[in-house]
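The other protein chains are all here in position, but one chain of the complex has been omitted.
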């Protein structure tokens, strides 16, 4: 069993993760099997249409997904993920990612993640992790 | 009909796209319905496990996908995409994204994108775009 | 506007749908933007490993998804769908499919569908429909 508390794992992960730091990802709430993150869209995150690049919404969702999957104590790596981009994101939008489901089996884990701005869902995400045998300490 | 040549659209898009510029995305080859891009993994693109964040591979694939879909002349926006992360990416890896299929219908477009490092496929991606009525000029 | 009540559309669709009838799909509950269906696994639905073929879980989820999307009144066709098979399904299992989200935009619609047997989630599904201009009457 891992000696670290489940809710401390995402904080440790974020402290070690240069890209999530570049994105400015903030941890809103975490508990075992659950993660809620926030991110403010900045001008350097835009694409040629002056909307947030699809990679930004994806990266936020994938981070919430990965953080939640790792709260179970073992290193879990994202192997399959899909995202539906429903609403365009603009500079200064504050985007929330929240895991909606958490199923942890021996080798695999599954989750949904919703992205929202205010009351509006802007993207939906579904993913599968592979759970390695390595533990967070 | 759009007055711009298909192969010039991705170059124009990249010139207007701050996030793809931050990623250091390079256009290797483009033609109508086809796009091949490259990206070098830098230290600020890593995650807590010292591999490239999943958002980096996704952003590269989504950019190749979007660029290829826009070569047909109308603004096309990514609505659904999925990616399988097959091999971890490390700092200094040079990753190539190449579209493998291109189907452009009136309102929708479909493609596969393969990501590779050297001879090895590191990720596979599939996506759907919505083709708006706005044209590249 | 469509003259048929939203909740009557799935009943009409099922009455016209030979494959869903072959599957033995039963409507448990429907309302605008929501659908809950049931299906009993029969021996002719099994694969070579004596589990339900993946196409059975998919077909049930896709039917719930399609029925819910059509309750908004216009013909909606599934364009992209993904499913995670979490637990194997066996002969005689009664599987419930329930939509978990419903977002209907002008041309596109989005939903999650959960499949369960008893209290256990056995598969998760996410999809995108294209909403045509043709109405249910």
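When the chains are written out, they are named A, B and C in that same order, and each has its own residue count from 1.
Rule of thumb we're sticking to: a residue touches a chain if its C-beta (ideal position, glycine included) is under 8 Å from a C-beta of that chain, and two chains touch if they have at least 3 such contacts.
These figures come from a predicted structure and were not determined experimentally.
Asker: Among B:58, B:110 or B:136, single out the residue that touches the unshown chain.
Answerer: B:110
Asker: In the complete assembly, which of B:20, B:48, B:63 or B:82 touches the absent chain?
Answerer: Answer from the full complex: B:82 touches the omitted chain.
Asker: Identify the residue among C:46, C:101 or C:121 that touches the chain left out of the display.
Answerer: Of all options in C:46, C:101 or C:121, contact with the hidden chain holds for C:46.
Asker: Which residues does chain B use to touch the chain missing from this display?
Answerer: Looking at chain B, the ones touching the missing chain are residues 82, 84, 86, 100-101, 103, 105, 108, 110, 112, 114, 121, 124, 126, 128.
Asker: For chain C, which residues touch the unseen chain?
Answerer: Against the left-out chain, chain C lists 12-20, 22-23, 43-49, 52-56, 58-60, 62-63, 66, 75, 77-86, 88.
Asker: Considering the entire assembly, which residues of chain A contact the chain that has been omitted?
Answerer: Counting over the whole complex, chain A touches the hidden chain at residues 79-80, 82, 107-108, 128, 130.
We adopt the following convention: only the chains that are shown with their structure count from here on.
Asker: If I superpose chain A onto chain B using their CA atoms, what angle of rotation comes out, to the nearest 5 degrees?
Answerer: The best-fit rotation has an angle of 180 degrees.
Asker: Using mean Cα positions as chain centres, tell me which chain lies farthest from chain A.
Answerer: Of all chains, C has its centre farthest from that of chain A.
Asker: Starting from the mean Cα coordinates of chain A and chain B, work out the distance between those two points in Å.
Answerer: The separation of the two C-alpha centroids amounts to 21 Å.
Asker: Please tell me the distance, in whole Å, between the geometric centres of chain A and chain C computed from their C-alpha atoms.
Answerer: Spacing between the chain centres: roughly 28 Å.
Asker: On chain A, where are the residues touching two or more other chains?
Answerer: Answer for chain A, listing residues that touch two or more other chains: 82, 84, 86.
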